[in-house]
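One protein chain is absent from this view; the other protein chains keep their places.
The chains carry the letters A and B, assigned in the order they are written, with residues numbered from 1 in each.
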Amino acid sequence: MSIPAGTGAELHAFATRLYPICRSITGNGVRETLRLIGERIPLEMQEVRSGSKVFDWEVPLEWNIDEAYVRDGDGRKVVDFGAHNLHLVSYSEPVAQQMTLADLRPNLHVHRHNPDWIPYRTSYYRRSWGFCLRGRDSDRLREGKYDVRIASSLQPGSLTYGEFVLPGRSREEVLLFTHICHPSLANDNASGMAIATWLGAWLGSQPRRYSYRIVFAPGTIGSLCWLKRNEKRLSRVRHGLVLGLLGDSAPLTYKRSRRGDAEIDRIAQYALATLDPQARSIPFEPYGYDERQLCSPGFNLPVGRLTRSVNDGYAQYHSSADDLALISHQQLEASFHACQRICEIIEADRRYINLSPWGEPRLGKRGLYGAVGGNSPAMREHAMLWLLNQSDGASSVLDIAQRSDRPFDMLSQAATELEKAGLFREVRNAASGTTEFRKVVSRAKPRKSKAKQRRKRQ
Amino acid sequence: MSIPAGTGAELHAFATRLYPICRSITGNGVRETLRLIGERIPLEMQEVRSGSKVFDWEVPLEWNIDEAYVRDGDGRKVVDFGAHNLHLVSYSEPVAQQMTLADLRPNLHVHRHNPDWIPYRTSYYRRSWGFCLRGRDSDRLREGKYDVRIASSLQPGSLTYGEFVLPGRSREEVLLFTHICHPSLANDNASGMAIATWLGAWLGSQPRRYSYRIVFAPGTIGSLCWLKRNEKRLSRVRHGLVLGLLGDSAPLTYKRSRRGDAEIDRIAQYALATLDPQARSIPFEPYGYDERQLCSPGFNLPVGRLTRSVNDGYAQYHSSADDLALISHQQLEASFHACQRICEIIEADRRYINLSPWGEPRLGKRGLYGAVGGNSPAMREHAMLWLLNQSDGASSVLDIAQRSDRPFDMLSQAATELEKAGLFREVRNAASGTTEFRKVVSRAKPRKSKAKQRRKRQ
Partner (left out) sequence: MSIPAGTGAELHAFATRLYPICRSITGNGVRETLRLIGERIPLEMQEVRSGSKVFDWEVPLEWNIDEAYVRDGDGRKVVDFGAHNLHLVSYSEPVAQQMTLADLRPNLHVHRHNPDWIPYRTSYYRRSWGFCLRGRDSDRLREGKYDVRIASSLQPGSLTYGEFVLPGRSREEVLLFTHICHPSLANDNASGMAIATWLGAWLGSQPRRYSYRIVFAPGTIGSLCWLKRNEKRLSRVRHGLVLGLLGDSAPLTYKRSRRGDAEIDRIAQYALATLDPQARSIPFEPYGYDERQLCSPGFNLPVGRLTRSVNDGYAQYHSSADDLALISHQQLEASFHACQRICEIIEADRRYINLSPWGEPRLGKRGLYGAVGGNSPAMREHAMLWLLNQSDGASSVLDIAQRSDRPFDMLSQAATELEKAGLFREVRNAASGTTEFRKVVSRAKPRKSKAKQRRKRQ
């Protein structure tokens, strides 16, 4: 797979367009974001009305914001939402009042560690309001009266998410999930949104064995809405991946599904290990993004997460320093490449049964083998011997690649040749494959005993 | 849990009272020992008659001893049971005769390695007699005639053991077992008897989920008698611990049950590891104390052993050097504390199922979560997320503590809060828990289809 030159630059440019939009878990910022994505890949838009029950939750009122600021006695805006989305606590209720600094203080938030950064705060489920500002600016505020204005609305409306669905030969689905609720934060998650969009476009141009469903939804309540609306279809999800924090300088990291040994876990770990020796695999834990919901015990979907930093693992996390300088062309491109590679293996990994499992079949007469025995069979022939020996229905090509320490692509290609030669038959999964293989192995015997019975009768 | 100041001193003082009594597997020394223990905790005394069949064994004649000595030609006692209990081979038959040194020699035993120590010897099941003495004293014996007198009795009587039973809310039992057959040996097992007694008193003062049964019995034949008398009740034993060698300077050591992965194994290993980084866990082996019988393959009880040295692992083992100076306040107290901690975890470890397993339930509306999303959820909230995610009936709180690397007590407390909030229900064990959880997960669906059917009918 080659990435067109400049994919990293394209991803960064798209993240740059997404970055300034003021997103939250509902509202027009989300819709504007989906509209931009929709310019690249056709999205089905879903609206879930405020007040809708979703499991233990309820879709909140829709929040929109026009302007918000704090003005001092001189009429100077000391905090201004117009200057940076993060200045306003997300879901702040409307305010228009004059206050003393002392009364205002409890509603002002600064970053715990860095006086130059604006922290990111939300208050979705408790009516409240607040401003976030740089510590050094906060320290400079003088006693006096301040005009506080938040021109927000909290009205019955809806939560919006978008889906890009690509049908494949199978109805089984690969679920790709990314959160779209964060305002001006570049790594979290303009990076994930850009990569998911580009991945969708690329997948659309490829032949597909599986169907793909890329969901762009607000975190937590958005994925719960998606789960609720798709509850009966969840058994179709064969593999899944949550995409987030994909532009920073931490090494590529795969966070395993709650199951820990799902196919996606083996595929993603293999893909990352072969792409980058620095890549990490970390166990599931119930924090992070929408894997929290997708992997809750009532669903327990085979969904992992591709990330670079873990949520809390970089200083700039949830602050204004998570900006466009934090994410680089190179890292975005490598993350995108990893997603492609995972999808390629998902597509190519198959289980076969060997239809000629008694001894090695003659490869030579099928044109699959050099006819003059030399010092050592060639790589491709070795790959075939491994496949023939191990394909008893229980092992996939990836399993065999790992057991034999041979490249997946070579084995996958050799398996296709064995299938064409009539030596292999694809099976659906380990359980049915094992059963089918047992039938193949025992098939000869009844036939023989029938022949014997016939002879005896004569 | 705080230990009253001076618990170590109290334990040592009680061990000091037990130390001088001449115990054996039967006889009045055992009864006197149980009487002293009974001053602290009310014991039920059990007598098993000589000749009673217990599995492959038979309760021997009861042995008692008045005096025993070897007197030289000058009338001087060169070996005197009055000076130290270990001078006489336990279960020596009565003797009153004059012998040459040459005839006496085969009945004299010295310590293999240390000429200053009296070895400890027994001859329970072969009629015999003998004296044990310091090597340096043995070397000084001169040729000549010796008067040998052993005023012992071997008569039909009984074997004695004592039980302290503490009922709990459940009939399931925690079995604590300690051997009481050794005469003047401080670590082996005045230490274990003292700690078991104090543990009984402490458990009596606590609310109890499980019933507790503390058995004070002679080694081997005593535990076999207990097993025989309780054969039908053994399925009640949920956890068990043999206590012995708890006062010496070796690190706290847990010897796993024969099963190796019983709940008590995980609990005791966790308790010790969190109490003391030097603590050891060693695999089961069929030597030691009554775990040999309790973990024989016909019973295979979930019983481990708490010890410091392993049986043979200290030089003074089974000699007069295993005296009150070998055991210290500090070590006794730390051993006692470990026992308490194991019991606390036994009491507190539970399995729950999450009754709201579809996505994360809203902690905020139940007052379980901070309402303003900050940089990182607090420890307690993390604990809840772990519990909610993992409580599918198969995992106990301790399992989750180990998986999440978070403190057991914090998780245990958070689980109680989740139960109070109606989000958790306790289940009995992994098998039934898994079944119950599956029912919860599938519950919604029939309800829905009923609703559908109703709509269709209309």
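Going forward, a contact is a pair of C-beta atoms (placed from the backbone, for glycine too) under 8 Å apart; a residue touches a chain by one contact, two chains touch by 3 or more.
Computed from a predicted model, the values in this text were never measured in an experiment.
Among the residues B:Arg213, B:His239, B:Arg258 or B:Arg341, only B:Arg258 touches the chain that is left out of the figure. Checked against the hidden chain, the listed residues B:Ser128, B:Asn230 or B:Ser281 yield one contact partner: B:Ser128.
When the omitted chain is restored, the residue from A:Ala151, A:Leu234 or A:Val441 that touches it is A:Val441.
Only one of the listed residues, B:Gln293, B:Gln340 or B:Asn389, touches the absent chain: B:Gln293. Across the interface with the omitted chain, subunit A contributes residues 354, 356-362, 364-365, 371-377, 382, 385-386, 388-392, 404, 437, 440-441. Contact residues of subunit B toward the unshown chain are 54-57, 89, 112, 119, 121-126, 128, 220, 223-224, 227, 258, 285-287, 292-293, 295-300, 311-312, 317-318.
What we mean here is this: only the chains that are shown with their structure count from here on.
With centres taken as mean Cα positions, subunit B sits 51 Å from subunit A.
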